[in-house]
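Sharing a structure, written as structure tokens. Questions coming.
For this depiction, one protein chain was excluded, whereas all remaining protein chains were kept in their positions.
Moving on, here comes chain A:
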């Protein structure tokens, strides 16, 4: 057998170290493809920035090219980190993330331009946030590289499952139980922690931590969940005592809903738990039960809390409740924006994003829909789909079940988050405040999502890497197999 050749430009020193013992074929690492796609993404983002500046009638300068190159450099560094520490990682995920993040930066910058020098109704001057988001992107990429470096095998995470679970639970509940001066209530949701000049949203990190916990927990207790219980309506219902974790998750989700008035996170969290349970046990009964329980909880929440009633009423009739305080104004403006965009969009920098409320966080999808139109928004959603697709692909082909569960859960979490926020913006489901991953302004969300992507890349690298050669053992061939050697007596 010959060592197979590696395409020019795709073999890296790291790759050859990892597989130098492999005698047979060596699958391509495809890092070259990743670099080309990254350059494409950088070109697109630079073009988007140029279009924004042109449409805002600002003078073009070489500065834009430098910004584009800096952007390429930033993700080039991330690419090198992948090349060094996860040479077999999926080649499509990073460029897709880079494009989404870049588009988000351009749109946030574009919103800054719209508010340049404008005094807001409450008397303050608009504070440009694009630069802050660039800094957050940089920190996010550093965290991304660090995750890849220090986590050389995703299976080590399973060992700290309970620690992660506790940390995640604390992070999720912390803003809800802390007093108002550390955890202020912003826009009716109590999900922020204020530490000095920074505000962080610990719930974003809790999402990833809890996913690690549930994957580890389910892998170790999987058998308990598949024990057949009572049959009911043609389904095998799980035994009551095995329902414990599901009830716990339900309790936490409802508690978060009550304490923090954060509907989006509780929906996201519960959805993740349910999907992990379903993937682990392959039983539809869990999904039916879980959806039933969540609906029950949602109906109770709707009966008890006015803010839930408001959201539902705004969802049913956003335009009719346009003038009511806390009414459908936000969603109606978002729908107007989307309608203005139509099929082809108004053009980057030519829309009126200042008309849309919460334009650079929750409703950023509406801004994109207005300026890039249905065609552009569909492309953005497809890019999310590609990321999730590749994440699931890695989860299917990875060789251990913890990796499968975690990868599937992470990919689903990303998808579900996009569904919740874009569904809210387009009025498909009641609006719940949650960020659009990588697009929205917000440090915590960006950092947590970069860690999530690093974990997905780690799992896909484990799935795609050739199997490691078993440890070389000083093996003596069986006596019958040994060659007969003529030994001459030394003279």
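As a working rule, a residue touches a chain if its C-beta (ideal position, glycine included) is under 8 Å from a C-beta of that chain, and two chains touch if they have at least 3 such contacts; residues count from 1.
Quick note on the criterion: contacts and distances are computed from a predicted model.
Enquirer: For the complex's missing chain, which UniProt name, "PSer/pThr/pTyr-binding forkhead associated (FHA) protein", "Phosphoribosylformylglycinamidine synthase subunit PurQ", "Type-4 uracil-DNA glycosylase" or "Sugar ABC transporter permease"?
Expert: "PSer/pThr/pTyr-binding forkhead associated (FHA) protein"
Enquirer: Pick out which of A:35, A:81, A:96 or A:448 touches the chain that's been left out of the picture.
Expert: A:96
Enquirer: With the full complex in mind, choose from A:84, A:132, A:155 or A:352 the residue touching the hidden chain.
Expert: Residue touching the chain left out of view: A:155.
Enquirer: Which parts of chain A are in contact with the chain that was left out?
Expert: Where chain A meets the chain not shown: residues 1-2, 4-7, 10, 22-25, 27-28, 30, 33, 37, 40-41, 44, 47-48, 51, 54-55, 90-92, 95-96, 99, 155, 219-220, 222-223, 344-345, 347-348, 350, 372-373, 375-376, 379-380, 382-383, 386, 389-390, 393-394, 396-397, 399-402, 404, 460, 463-464, 466-471.
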